[in-house]
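Of the protein chains in this complex, one is absent; all others appear in place.
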Amino acid sequence: MSHIAFIGLGHMGGPMAANLLKAGYTLKVFDLVPSAVEAAVALGASAAPNAVHAVTGADVVISMLPASQHVESLYLGEGRLIHAINPGALVLECSTIAPATARLVHTAAKARGIAMLDAPVSGGTAGAAAGTLTFILGGEAGHLERARPFLEKMGKNLFHAGDAGAGQVAKICNNMLLAIHMIGTAEALNLGVANGLDPKVLSDIMRVSSGGNWSLEKYNPWPGVMDGVPASRGYEGGFGADLMLKDLGLAMEAAQASKAATLLGGVARNLYALHSARGHGKLDFSSIQNLVAGEKLS
Amino acid sequence: MSHIAFIGLGHMGGPMAANLLKAGYTLKVFDLVPSAVEAAVALGASAAPNAVHAVTGADVVISMLPASQHVESLYLGEGRLIHAINPGALVLECSTIAPATARLVHTAAKARGIAMLDAPVSGGTAGAAAGTLTFILGGEAGHLERARPFLEKMGKNLFHAGDAGAGQVAKICNNMLLAIHMIGTAEALNLGVANGLDPKVLSDIMRVSSGGNWSLEKYNPWPGVMDGVPASRGYEGGFGADLMLKDLGLAMEAAQASKAATLLGGVARNLYALHSARGHGKLDFSSIQNLVAGEKLS
Amino acid sequence: MSHIAFIGLGHMGGPMAANLLKAGYTLKVFDLVPSAVEAAVALGASAAPNAVHAVTGADVVISMLPASQHVESLYLGEGRLIHAINPGALVLECSTIAPATARLVHTAAKARGIAMLDAPVSGGTAGAAAGTLTFILGGEAGHLERARPFLEKMGKNLFHAGDAGAGQVAKICNNMLLAIHMIGTAEALNLGVANGLDPKVLSDIMRVSSGGNWSLEKYNPWPGVMDGVPASRGYEGGFGADLMLKDLGLAMEAAQASKAATLLGGVARNLYALHSARGHGKLDFSSIQNLVAGEKLS
Partner (left out) sequence: MSHIAFIGLGHMGGPMAANLLKAGYTLKVFDLVPSAVEAAVALGASAAPNAVHAVTGADVVISMLPASQHVESLYLGEGRLIHAINPGALVLECSTIAPATARLVHTAAKARGIAMLDAPVSGGTAGAAAGTLTFILGGEAGHLERARPFLEKMGKNLFHAGDAGAGQVAKICNNMLLAIHMIGTAEALNLGVANGLDPKVLSDIMRVSSGGNWSLEKYNPWPGVMDGVPASRGYEGGFGADLMLKDLGLAMEAAQASKAATLLGGVARNLYALHSARGHGKLDFSSIQNLVAGEKLS
């Protein structure tokens, strides 16, 4: 049975590790927050005093961290964790980070004979808890087969986007597009309501017409149109506006690195920045409906 | 059997009239273009020398014209067609026009005891020919039941959006949202390709993820990703960029009339204006992919 | 001595009429608001019971109304004021309205032998009171010479922009550009302050560098940087955000009529719509600084 090192036990990493433990795997875990470690230990993990200790002797290393700088610092910084990982081990780096950073870690891993996949997820904390995450993977196809048993304990869908870093690129593109159709949906609903339409009737029409998109299908941003979504509980829970702002920032960085034009993506990023500057960054990202409507929704 | 007057036999009106004739209805038709009238006559319609003559004695009046000013001029201008229509007749105004104009005609119709629905369509010339259009209707619900037999000869889906003008509002909102997710999709694909991804792989991932939308599902804008769409035949056919520019113009007018904010809608309108200014207005609207990519696609 | 009819005695028209009275002209005035008429009468004007009465026998007709529909209704509507004006009279239409509406009135005036100029102003209520307005004129150059004595009592600068409607076009272009550099200035100051700069130091640098513009020179939007401007008195007074929203709406209409692309103009219009939707439409337009900064400024 594989020996797994798991680093980063936050809102996402915690439940992901829990699902691996439930499946019977042996986990050595590390996080800077003691209570996060204790929660995993309570489920059967053993606690490592630091990251190097966690990965020593591990067959599989999984990390889930907040941002590019944490990943770069963990693997390539002072401690140079990459040197403590066994050649031949498999690294699944699940954080959502800049493709360039992912490629830096890939290069260092490859030089040491470590098999790595960048493996950002979508599905949020609910998907992490339910083990229904989507993994978007970058790296060699052969590594994917080796990773599949572990990933399938934490998620439901696996997509192979391409070579090193491609998982990050695909996730960034997807989330930029999500932000755009969410704001677009919010604008269309606001325009319709301002011109006398019922938001539910309009949503029903657009959902099955050429305006159709995931926001209308699964995550309607207008309060009261759809049950069980953040819009119908004061925009609490879900995927925070500040996290969307972060992902749009990664999209803008990727656009700059490749000189690509992203007009709507740029406006989307800045609308989330305005929303965050108003103090709404912790609300679900569909609360952008309220920015568009002039903060008049309850 | 009803006696139908049909005014406006262009790319949309022509095949719509043909489907009514095929269903056995009696049509008196008028258009300023003689060849359009001749085509309808060849299918069994009788030609009226002018619009007043066409509607005289008709139970049902159907009109399909290019823009607001044509509709206002037809019904309320010099000839005041509305006065030539029988009280008790049913008017189906199928043009895509400003909600305010539609409401003007509604008011005049109601004052004379005429039952009117604004009934803009989606589905394009192919839907018009196949009789699979979607009608988005504004006006009294009772009128809708009366109109159903006629509409069902020309279309497949009927949506009741609300009161007078609501059909236009819903169509405008839907098409603004369509433009936004089409451009958003074009930006995401361009960003992905610029960062090394395969456009088909990226499309497949986003289509079934939270980026999913009608453009990815039915109308992929990147050449070669999807068979049978305009992007795979040089952006010929389909729904012209200039028509989308016109619909976005209607959305901007509606936004101004109601002081609604449409940030992405505004950028979308202006990108189609840039595209049109470059001489690409006759291409399918998914050719906006080429604007985003720097005119580098074949 | 000329006999002047003055119609529209609001915040702008009132002080403009007062300056003509001060210069010794005979004025017959009309406004729907009795107190506005009384104020002019107290300065020596005679009150007309309606607009037709006011213009009957006048050599010069001056109008200053809120928007296109008021001007169209006044001159071309039910009462058809244009028919009550003497052939040979001079009409100075000072409202800020759509160029297309101005051209409609020009055409009707010309048909009757009336000399007309569209003559929108800039300079705000302070300029109206001080007689230092700028007039931007559209119409025949010869009319301008005839109008000069009257305009110089109300304003300081006269620009001849071109033929009928050109005054409105130039005003609309100018105000769109004003909105753009005001928001641009607000974004630059906010970005600088967010990165540790002093807003006054940054303003001083940009003002004399290539970032220089009228907003930095005369109307700094950051509270406390410049004395005597709205930003330094809670954004009270000045040129209201809702008025700028109206002018940007006219710019968008002109852009649509000519299929011109106005990317920044479109975003500017929508940011003022967001600001107005938040209830800040009565504040000076430089309060857009607060929208950009996340409503954190005092």
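Should a chain be cited, it is by its letter among A, B and C, assigned in written order, with residues numbered from 1 in that chain.
By definition in this document, a residue touches a chain if its C-beta (ideal position, glycine included) is under 8 Å from a C-beta of that chain, and two chains touch if they have at least 3 such contacts.
Remember, predicted model here, so these are calculated numbers, not experimental data.
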item	value
Listed residues C:G24, C:P49 or C:G196, member touching the removed chain	C:G196
Contacting the left-out chain in the complete assembly, out of C:T26, C:T56, C:T125 or C:N157	C:N157
Full-complex contact with the absent chain, from A:A45, A:C94, A:I180 or A:M252	A:M252
Touch with the omitted chain, as defined above, among C:L81, C:M116 or C:I136	C:I136
Full-complex contact with the absent chain, from C:L144, C:A251, C:L283 or C:L297	C:A251
Interface with the undisplayed chain - residues on subunit C	99, 122, 134, 136, 157, 159-163, 165-166, 169-170, 172-178, 180-181, 183-185, 187-192, 194-198, 201-202, 204-206, 208-214, 217-219, 251, 254-255, 257-265, 267-268, 271, 292, 294
Contact set of subunit A toward the excluded chain (per top definition)	245, 249, 252-253, 255-256, 259-263, 266-267, 269-271, 273-274, 276-277
Hidden partner interface residues of subunit B, rising order	263, 267, 274, 276-279, 291-296
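What we mean here is this: only the chains that are shown with their structure count from here on.
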item	value
Maximum inter-chain contact count - chain pair	A-B
Identifier of the chain whose CA centre is least distant from the whole-structure CA centre	B
For subunit A paired with subunit C, centre-to-centre distance based on mean C-alpha positions, whole Å	50
Touching two or more other chains - residues of subunit A	263, 267, 292, 294
